[in-house]
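The complex appears here minus one protein chain, its other protein chains still in place.
Every chain is named by a letter (A and B) in the order it is written, and numbering of its residues begins at 1.
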Amino acid sequence: MTQADVASTANIRPRRRRRRNLTPFLLLSPAILVILFVVLLPLLFSFYTSFTGYRLIKPETLYQWVGFQNYQRIFADKNFWAAFGRTVLFLTIALNLEFLLGLGIALLINRITWGQRALRTMMMFPMMFSPILVGYQFKFIFNDNIGILNNALQALGLSEGAIPWLVDKYLAMFSILFAEIWMSTSVFAILLLAGLFAMPRDPLEAARVDGCNPWQVFRHITLPFLMPFAFIAMTIRSLDVARAYDIVDVMTGGGPAGRTELLWTLIARVGYDNARMGQANAMAYISILLSIAFTYYFFTKLIAARKYMGGAD
Amino acid sequence: MDRVLKKRIGKIVTWFLTFVLMLIISVPGLWVVLTAFRPNREVLAKPAIWIPQDPGWTNFAKIFGFGAEQIAIPVPAYFANSLIIASTSTVIALLIGMSGGYAFARYRFKFKNKIFLGLMLSRTVPGIALSLPIFIIWSRLGLIDAKLGLIIVYVALNVPFTIWLIDGFFRQIPKEMSEAAQVDGCTRWQAFWHIEFPLAKSGIASAGIFAFLTSWNEYALASNLTRSTDSKTLPVGLMDFTAQFTIDWAGMSAMAVIIIIPALILTFLVQKHLIAGLTFGGVKG
Partner (left out) sequence: MRLSRTMALATGVALSALLMGTAIAGDENFDYGSFEGYTLRVKLIGGAQYEPLYATISEWEEMTGAKVDVLSRKNHFELDREIKQDIAAGTLDWCVASNHTSFAPQYGNIYIDLNGVIAEDILAEFQPLALQNSTVDDRLVQLPRHSDISNLYYQKSLFEDQANKDGFKAEYGYDLNPPETWDQFKDQAMFFADPPRFYGTQFVGKDEAITGRFYELLVANGGNLFDENWNPIFNSPAGVEAVQWFKELYDAQAVPAGVPNYLWDDTGLGFASGTVALNLDWAGWASFFNDPENSQVAGNIGLVRAPVGSAGIRTGWSGSHSFSITATCDNTEAAASFVTFLTANDRQMIEARKGLLPTRAAVWDQAKAEFAADGNDFMVNVFETYAQSMAEDAFTPPLIAEWIEVSNEIWPRLQAAILGEMTPQEALDEAAGKARIIMEDAGRL
């Protein structure tokens, strides 16, 4: 509806116009209310506590104002920044690999006609798994002594020793990444598959007739068309990456020696085990800024891609 | 001839790659399913026993209290809680999402993009940062260890994505259709209900499945907000298998199977809608 339309309707029915301006807010009010109540209100509370020396086991410390002390301590704490850097690294690797693998799976399944429905269901199999379950599953698989991975490698004669999957500097990170990617690639695959289904056939045919090779077709036609779907998937995933907390907490608890410590495991330990909620909430605020940055980045990309496709505003 | 050969090789490669990928996707999960039917002794054996020698339903019987040794995990109660909490919160999130999505798709208003972005960003707050403040507020309201408490949280968790998908889907439906209906004397509500809603069904279904799976599988918040069989959900119940000194892998796997099956059935049923819904919901419009 253009501005002119609105104006003309308004001229005829002035009362209707006022209602119209209210209607969207009315329709949105339940959504806004529930978010305010469940997200914003708690956030305000934790924002306040990040300036106090709040300790869970001493309720009176809720009123012990310490100014920026929590933040100062965090900024000076190299373990915190190590966890911060590791979290950024973890997110970057996980999201990119999930995208690439998801793309691969979607392209493959799109080519297969026979048994596609079964394959699609199978592809979504990991989505049924609760993150905490994924954690236990891979903790068991990667166990160095009785885990099936080491047992299989030893049985096949591929490895002599017991590989410390959850302990080694690089392998531990690899293991939690593997679990996270295993769990979440499906989301990318299914969204990209949906994109492939929605793809118009004509440009593809035209390009083939013009003598483009399959790679050129993919690079210049399929991929640009898929990008908005990819950004949607990225946005969705960056919205709830914190789900990885359950996995990491179960598999390694951030250890050993902090090798897999991510912001979320650190926050949980400081807040609950050490009962220093004030400090934990200060960390949480920095972690929230990080996820907002990630999401915002993909979101602007998404809007741009939508515009490029001639979609809505 | 050369072309035919090339095509055939391409096909074989496709199938081979698919096979490998599907193997990686399904083996870890299938191992859990297999473990559910084996005794702990076999699970922990070294060298590993690959083919179950003594498969049976013992682990399930134990969980439901039919076995010789009772481990008394109230799975039926957890199951009922999970089902009630996940489906109620999904339905409410869908209703709120439809109303919000419709607003974004059909109206122009002030701060539209800002509100949209704000709703989305609300989802980025990690659960661990919310858990304590929510706990304190909820305890004042008597919502701890109550299904309602968890339902409200899950609705908030799911509303952003639901709005997004449904918004995209309503945009896909030509505005003219509902306008024509209104000219014919329908109210806006009637037009919505008879014209736009049926067309948006698969989008709503796909939003629904995402919302359901999120609530069904959520652990971090549920573990904080639930206390007893009045409200504990299945993923929280999974922790019953870990004591301070022992983990009952076999029992846990059996419980895992119980958690997965309903999700699997549901996904299989709506997966046609899922693909269709995502195709149009997310981007176009």
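The criterion applied here is as follows: contacts are C-beta pairs under 8 Å (C-beta built on N, C-alpha and C of every residue); 3 or more make two chains touch, one makes a residue touch a chain.
Bear in mind the structure is a predicted one, so any value in this text is a computation, not a measurement.
Q: Specify the shown partners of the omitted chain in the complete complex.
A: Contacts of the omitted chain with visible chains: A, B.
Q: Check the options A:Thr87, A:Gln137, A:Asn150 or A:Thr222 and report the residue that touches the missing chain.
A: A:Asn150
Q: Could you tell which one of B:Thr162, B:Ser206 or B:Asn224 touches the chain left off the display?
A: Here the residue in touch with the unshown chain is B:Asn224.
Q: Mind listing the subunit B residues that contact the chain we can't see here?
A: The list for subunit B reads 40-41, 44-46, 65, 69-72, 74, 77, 132, 135-136, 139-140, 144-145, 223-224, 227-230, 239-240, 242-248.
Q: By the contact criterion defined above, which parts of subunit A meet the unshown chain? Give residue numbers in ascending order.
A: Residues of subunit A in touch with the missing chain: 53, 56-59, 143-146, 150, 154, 160-169, 252-253, 255-258, 269, 272-277.
FYI, only the chains that are shown with their structure count from here on.
Q: Averaged over CA atoms, how far is the centre of subunit A from the centre of subunit B? Could you give it in whole Å?
A: Roughly 15 Å, centre to centre.
Q: Note which residues of subunit A are touching subunit B in the complex, please.
A: My answer: residues 1, 6, 20-21, 23-25, 27-28, 30-32, 34-35, 37-43, 45-46, 49, 56, 101, 104-105, 108-109, 111-112, 117, 119-133, 136-138, 140-141, 145-146, 148, 151-152, 154-155, 182, 185-186, 190-191, 193-195, 197-198, 228-229, 232, 235-236, 238-240, 242, 245-246, 264, 267-268, 271, 277, 281, 284-285, 287-288, 291-292, 294-296, 299, 305-306, 309, 311-312.
Q: Contact residues on subunit B for subunit A in the complex?
A: Subunit B residues touching subunit A: 14-15, 17-18, 21-22, 24-26, 28-29, 31-32, 44-48, 50, 95-97, 99-100, 102-104, 106-109, 112, 115, 117, 119-130, 132-134, 136-137, 152-153, 155-157, 159-161, 163, 171, 175, 213-214, 216-220, 234-235, 238-239, 249, 252, 256, 259-260, 263-264, 267-268, 271, 274-276, 278-280, 282-285.
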